[in-house]
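After this line comes subunit A, so read on.
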Amino acid sequence: MTPNPKRVTSSRTSRYATALTAALLLLTTACSGGGSHDDPAVKSGDLVSSMPKATGEIDTLNWNLPGEPETLDPANTVTYSSGPVVHTLCDGLMTAEPDFSLKPNLATYEVESPTKVVYTVRDDATFWDGTPVTAEDVAYTLNRTAQPEYVLSYIFANMKSADVTGPNEVTVTFSQPDELFLNEMQNVGIVQKAYTEKAGDKLGTASGGLMCSGPYEFDSWSPGNSLTITRNDDYWNPDVRPLAKTVKFSFIGDATALAQALNTGEIDGAYEIPASAVPALQKSTTGTLTFGPSMQGMNINIVTPDGPTADNDVRQALQKVLDRDAIAKVVFHGAATPNYAVVTPATWPVAQKDIYQPAYDKLTEERAYDVQAAKELVDGSTYDGTPIVLAIQAGDETSSQVAQLLQQQAKSVGLNVEIKTMQPLVFSQAGYDASKRAGVDMMIQTNFNGTADPLEPIGFDYLPGQAYNYTNYDDPTTTDLINQARQTFDADERAKLIVKIQERYEADAATIPVVSTNTVTFLNDAYTGAVTSFAYWSMPAFAYVGAK
Partner candidate 1 sequence: MTVPNPNAATGLDGDQPLLEIRRLGIELTDYLPPRVLVQDVSLTVRAGESVGLVGESGSGKSMTIKAAMRLLPDNANVSGDINFDGRSVDKLSRSELAAYRSGDVAMIHQDPRSHTNPMRTVGEFLIEGVVATRQMKKSDANDKAVALLAEMGIGDAGRRMKQYPHQLSGGLLQRVMIAASLMNEPRLIFADEPTTALDVTVQSEVMAILMEQIQDRDLGMLFVTHDLDLAAAVTDTLVVMYAGTVVERGRAEDVYIHPRHPYTAALLASRPSTTQVRRLVSIPGRPATAYEVGDGCAFAARCPFATEQCRSTRPPLRPVDDSQVACHRSEELAAVLKEAASA
Partner candidate 2 sequence: MSSTADVAAARATKARGSGRRSGITMKVVSTVLGAVGTVLAASFVIFVALSFAPGDPVAQLLGSKATDEARAATSAKLGLDDPLLVRYWDWLSAALHGDFGTSFTYRTDVIELIKPRLETTFLLVAMAAVLMLVVGIGLGTIGGVSRRWRPVVSALAGLGISIPTFVAASVLISVFAVQLGWFPTFGAGEGLADQVEHLVLPAVALSISYGAYVTQLSSAAVRDEAGKEYVMTSRGRGIPSRRILRRHVLRNAALPVMTASGLAIAGLVAGAVVVEQAFAIDGIGSLLISSISNKDYPIVIAVSLVIVVVFVVVTTIIDVAQVLLDPRQRGDR
């Protein structure tokens, strides 16, 4: 779960991802029916993971990032802006496919014991300067990234050591088993030891540069203006043949300006198109808007155990008073799908879909927009008119609009919702520090269920003492069931347990799911090949874009 929507703090994928995408496709089809508006909304069948393969070369690909990357240091790469750039420049030990599946990249690995993994670094990989990628470099990168000053250090929380144990061998030992670590290796770009040590603190800045082994090389960065990367013609991996000679990134964060630039063809493409730019770009004759699968979503979380929202009737009323279809259409212009459960359909392992589906359908029905029912719930509750404070992050247009809609709809059933705008930093802090959210009853947060293992968010949110268990939810039965599920390795059995758990905590209704969002990509019609699922973030995404 990531409170700050501008930021992707984790990007965990799973081997179930392929299946997942399929599930997501089916599901969104099921959910997007209904609604009287003839908005040119995305039919969920349109969710696309990648465009047809490109064949033609391009001189310069002009691409927009949602903001200027703060740094290109792989150890600090966590934002929408830096992710795709860094992962195009720097290979990880693993890499992703558009369907979220993982495959070995710079190394293969062998799990020798639950607390010991051995990576074998391939011997033909070279850095941009032609020197080989060695085990030394890999071990250096892992140990460097593990330093607490780097944002990605949390990945290494359980790592005891990473040592060179053979010519091409790096052995990683753990203080406790950590399956996620293996997956995260796609997100840790390997840097050259010699260059990195020399660059010191300047690594990944405009002046410090980088030395990696990816299909593109860092070229130039003029802060405030543009960032340019050029093709690495000696790229070691024959399977990846980049088509654009250079990629030039602009940093437009403003929706209006971005839509205009894309419309006029001044910029060829962009990921993470803001919702408000969607209607204008859907009409574009210059390029095409593509909606791709993603596991992100928006939730309204009740963040205090006290106050008016302590009453379950109030919570249930809020669930019913939220017109999720309208929000998906009006606020997200179709770039999102209504969502009714904490464990979004996108995170279901596809084989267990039949187990999850009935429970989800039940929730859908229970939480359908129903003003009359909500009003009855409020009337029968202890609610006395105290304002319910809903916090949103300043400058986040979609959150603001959702909040305003909820406020209006809540008013019609007698709930007095007050919107409180928090500065981004304060909002982020409030996400993990209870003292910073005193007086706040609910927060609109962007939810990132990156893993297809539903247990992960459940563990974060509903075990006593966890940072994100905002309402101090403490149900011994639920705790038991979670522990039970964690030890159950039969997928079906596990799924059944999770559904039971879900039934318990969803009855508590401390999270009001709003929508699951899609990755929105715009690409000029002259080009194709782009990865359009959120997997783009962990991939050398720009190596695939080329002329038709």
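The candidates were selected such that all candidates are chains of the complex that A comes from, given by their letters.
In this text, contacts are C-beta pairs under 8 Å (C-beta built on N, C-alpha and C of every residue); 3 or more make two chains touch, one makes a residue touch a chain; residues count from 1.
Predicted, not measured: the structure shown is a model, and the values here were computed from it.
Put simply, of 1 or 2, the chain that touches subunit A in this complex is 2. Residues 1-4, 7, 9-10, 67-68, 70-71, 73, 76, 78, 148-149, 151, 153-154, 157, 201-202, 204-208, 222-226, 250-254, 256-258, 260-261, 264, 266, 394-395, 423-426, 428-429, 431-432 of subunit A are the ones touching candidate 2 in the complex.
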